Structures are given as structure tokens and as C-alpha cells.
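Just one protein chain is left out here, and the rest sit where they should.
Labels run A and B following the written order; every chain starts at residue 1.
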Amino acid sequence: MKLFDKILKAYTYTVLALIYLPIVILIIFSFNESRSKVVFTGFTLENYYSLIGNYRVWDSFYNSIWTGAVVTVVSVVLAILMAYGVSRYEFSGKTLIDSIMLIPIIIPEIVEALTLLVFLVIIGIELSPYTVIIGHVAFDISFAYVVVKARMAGYDPQFEEAARTLGADEIRAFTKVTLPILAPGIAAAALIAFLESYDDFIKTFFTRPPGFMTLPVYIWNMASRRGFPLDLNALATFVVAISLIFAYIRNRIERRVY
Amino acid sequence: MNVADVIRRSRRLKLFIFIGIPMIYLLIFFFIPFLIALLYSLGMFKQVVYQYHFVPEPSLEYYVGLSKYPGIFKAIQRSFYYATLTTIGTLLISYPLAYYIGVKLEERYRDLAVLVVFTPFWINFLLRVYAMRFILHEAGMVNTILRLLGIITEPIRFLGTDVAVIVVMIYSYLIFMVLPLYGVLEKLNVELLEAAYTLGATPFRAFLKITLPLSIPGILAGSLLVFIPAVGEFVIPELVGGPNTTTLGTIIYSFFLRVRGVTGWGIGSAAGLIYIAMILVASYVYMRFVGGEVRLG
Partner (left out) sequence: MSYAVELINISKYFGDVRAVDNVSLKVRKNEFFSLLGPSGCGKTTTLRIIAGLEEPDKGIVKLDGKDVTYVPTHKRNIGMVFQTLALFPHMNVYENIAFGLRMRRVPESEIRRRVREMLEIVRLTGLEHRRIHQLSGGQRQRVALARALIVQPAVLLLDEPLGALDLKIRQRMMVELKRVQREVGTTFIYVTHDQTEAMVMSDRIAVMKDGVIQQVGAPYEIYMRPRNRFVANFIGEAINMLEGTYIEPGVVETSIGNVRVEGGAEYVGRRVAVAIRPEKILIGEEVSGDVDNVFSGRILMTIFRGAFVEYRVDVAGFEFIVFKPHVGGLARIYQAGDVVKVGWIKEGGILLVD
């Protein structure tokens, strides 16, 4: 039994190492002087200089951030409404609505993307950054809803009742007590909504106007060429650094639970 | 009565604000597009100049067109083949990992371990695929190590083959299997196993009779979370595959973004809807076969 546990432990560490390995190699070779993928011939920051000088990267990054921010606000507000309604009120069809909210998570994105594209074209809406936002909100509501609702499930309605006995009307009870208590859950939902949008490739790719690029679309454009552009390795380092910051923020939010 | 009082006393109005508004959004931008795409794939929208007109005469023209597309049946078969192997692969790799973290590892380290597993998956999907392409190349790390170990003399051409696609898919989808499995295994009551031991079960039999049956909900959820998107995957076959790794996903992709035009889109929509229909049937059959209920999240 002891031996078995040891094997299991060694196995786990091996798998974890293998998960990290490709990314680590990619980053290491972003500092490589030559184009070799195996031998580190010498340290250089050349790839980073070319990355910094590449305005299209920053343009794409900027697009990712601002569309992501808009998507986050809209989808989190809609998700809070929905989660609050489902947690607080009894009505027929509640379980149905709850399962409907999961559909956008389960349906493969490529199908969501193509149906939305067909729909937009049929009703004559021209593709723009806003069609990208519309598409992202449609699946982000569900992601945010799942998180907010999970937090609301643990929310005791007595907090709100207590506020009312102390003289708060329903609206103030909600804004002064319910919202602040749910704040960590809402922050977690917002972060997930933002990341789903920020990281999205497929839906953006289908619903964007020509020339409009987000970071993932830019990465696709570079990666789908046959070669191995070295400044993509440098970009990878940048993206990984950003992701680690997000992971850290998420971890901090998760700990702030009342 | 002021406005606040009206809202307070009207249940219907409250329900409309809370449930109605988000539902209307989903209806317009999620569910109606499916309906429109269905009608579109049945040739019920005709383009006249720059306007689309609804024609209430369904035809199967695009579906026939799809069936005549060279290699389509092979591509569908391949998509399911990739997805099945990816599901099995992620399950076999994840189970011991999730078991170690969820059952064997001390409780106070579990959150950290999950964080360690999860973090790489926060990095953009395309970059992870690209990283795999970087090390699977003929002149890449994998080939070099195999050659140094004396296992091969000539570099193996991974890129463009089924092996590359499947390996990268397993790598990319692993987390969707690990998390649901961890979810059920972490809740496993160790006293159940100890009870089995006191009743004379060997560790192996206790695993077969207790742990495994109790992890079925996790296996089910994980399998669906991996299988459903895997069937339609197009990024990985595009980036690490080649002409011989055409899948349903790459076909949809090229009809929409390479061919364009009404016919291309019609056939592409047909392919998308067939994809949905197939995975619905496949998931249903799978759930009936394994039994039990699926719990998400």
C-alpha cells in the first residue's frame, strides 16, 4: 500500500511537470538567439524588442481589454438579476430556467458562433466590435450566473430581513446589505466573465468585422502560419505573465468569502 | 403609492425584471439564432441584392451538398475517433491524478494542488497548442530527447499526423476531466473504504466496489465536458494537423471563413446543426450506457 501511494505521488508530479513543460520551453526559447528549438545558443532580448515595436499586438491587446470589460459589466449585471430572481422567488418553470442557463456552457462554441453569424447577417446587422461583444455576453451570462448563484445559495435571506426591520426599504436593503455581502462572489463572476471573453477565439473569429483583432485572433494569425515566428514566443511570455496575474487575483478573491 | 411601492407589491414586475430581462437577451442572441440557422440551412432565406428574404419552402439542397463534399464522412468518422480517444486518454491520465489530490493528499494542500493543476489552463488555449507544436516539431524537444535516448535514429514527423492531434487534444482538454473527477473524489468519505476493509475487502476490491461507483457522476460530467467540444475541434487539427486530419470542425471553419458566400454558409450551417444533433444523440446514448445523472459545476 505504501509503495502504491509512492507510485501515485510520483505519477502526479510527473503529469504536473509535463503540463507545465511545453509552456516553460516556449518561454525559455523566447530568449534564444538562434531559431533552434532545442539548443540555447545565446541570450537575447531581440524578440522582445520586436514585440514591443509591434503596434498590432498592442492594438489587439487593447481591443481584448475593452471589449472584455464591456462584456463583463453587461453579463454580470444580467447574471445578478437572474441569480437573484431564481434564488429569491418561487415560480413555476424555475428548474427549467435553471437548466436553460446551462445550455450556453454546454453547446460547442463553434456552433454558437456560426448561428450568431448567420443570424446577424440575416437581420442585417453589420459586423462590428459590438457584434463581438453581443456574442460574448450570450455565453458569459451563463458563466457568471453559475458563480453568482452558487454564492447566493449560501446567502441567508435573514440579512436582508434584518436590514428591513432596521428601517431599510427593499432597495436599500439590497444595495446596502445584499450586494456588499455578495461582492466577493460577484467579483469572482466578473473575473471569470472577463477571462472567458478575453481568452475567446472562436466566437470572436466568426463575429468580428474584417481587420478587427483581439489578442487571441492575433495569436491565431501568427500561429496558423507554417513557420515558428520567434516573437510569438515573446508574446507567449507576456500572455503567460498576464494569466498568472489573473490566476493570483482569482485566488485572492476566492479566499474572501463571508 | 410611489414607484418603489409599486415594484415592491407587484410580483410579476419583479419577476420580469429579474428573470425576464436576462432571458430575453438569451432568447434573442442565443436561441433565435439557432432557429434562424436551421431555417438558413434548409434554404429558406434567399439573398436578393443585399437583402435576405424569407421563402417558406424548405429544401435539403445544402444537406445534399454537404453529403457530396469530398471526404465528409471520413471527416465525421475522424472527428468521433479523435473525440473518443481524447475522452479515454484524459480519463486515464486524470483519474490517478484526481485520486491522489482528492483522496491521498493531505487536506490542507488540496486547494494549492488544484491551483497548480489549474494555472496553466489560464494561459490562452492557442498558445498552449502552439507550445505543443513547438516541442513536437522534427527539430523540437521531443524528437531530440528520443534521439539522445537512442530510441530513434531518424526524427519522427509528428506534426500533420493523427498522433499529434490526439496528443495535443488530450493535453488541452485535460483540465475538464480533472476538475469533475476531483470534485467527486474529494467528497469521498474515507470511512466507507475503511468499513469495506473491516468487512474483509482487499484495497483493490474496495476500489472497484466503492470508489469507482461513487465517482461515476464525475466521470460522466468530465466525459461530456471533453467529448462534446472535442468532436467539433478545429483549432488543433488546423495548427498541428495537416491535410489528413480534416474534421467536422475544420470543414465548418472552411465553409464559413474560407469559402463564404450563401452556399458555403448554407452547407456550413447544415454541418453545424448535424454536429449538434449527433452529439445530442451520442451524449444520450452514453448516459444511458453508463447510467446515473450528470451534475455540472
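Here are a few things to note about the model shown:
One rule holds for everything that comes next: contacts are C-beta pairs under 8 Å (C-beta built on N, C-alpha and C of every residue); 3 or more make two chains touch, one makes a residue touch a chain.
Keep in mind that this is a model prediction, so the values were computed, not measured.
Within the full complex, the chain left out of the display is in contact with A. Considering the whole complex, the residue from A:124, A:167 or A:211 that touches the absent chain is A:167. In the full complex, subunit A contacts the hidden chain through residues 156, 158-159, 161-169, 172-173, 176-177, 180-181, 183, 258.
Here is the rule we use: only the chains that are shown with their structure count from here on.
For subunit B in complex with subunit A, the residues that touch the partner chain are 4, 7-8, 11, 14-15, 17-19, 21-23, 25-26, 29-30, 32-34, 36-37, 40, 45, 51-52, 93, 96-97, 99-101, 104, 115-120, 122-135, 137, 139-141, 144, 171, 174, 203, 224, 228-229, 231-232, 234-235, 238-239, 249, 252-253, 256-257, 265, 268-269, 272-273, 275-276, 279, 296-297.
The part of subunit A that touches subunit B in the complex is made up of residues 1, 4-5, 8-9, 11-12, 15-16, 19-23, 25-26, 29, 36-38, 78-79, 81-82, 84-86, 88-89, 91, 97, 100-112, 114-119, 121-124, 134-135, 137-139, 141, 145-146, 150, 169-171, 195, 199, 201-202, 205-206, 215-216, 219-220, 223-224, 228, 232-233, 235-236, 239-240, 243-244, 246-247, 251.
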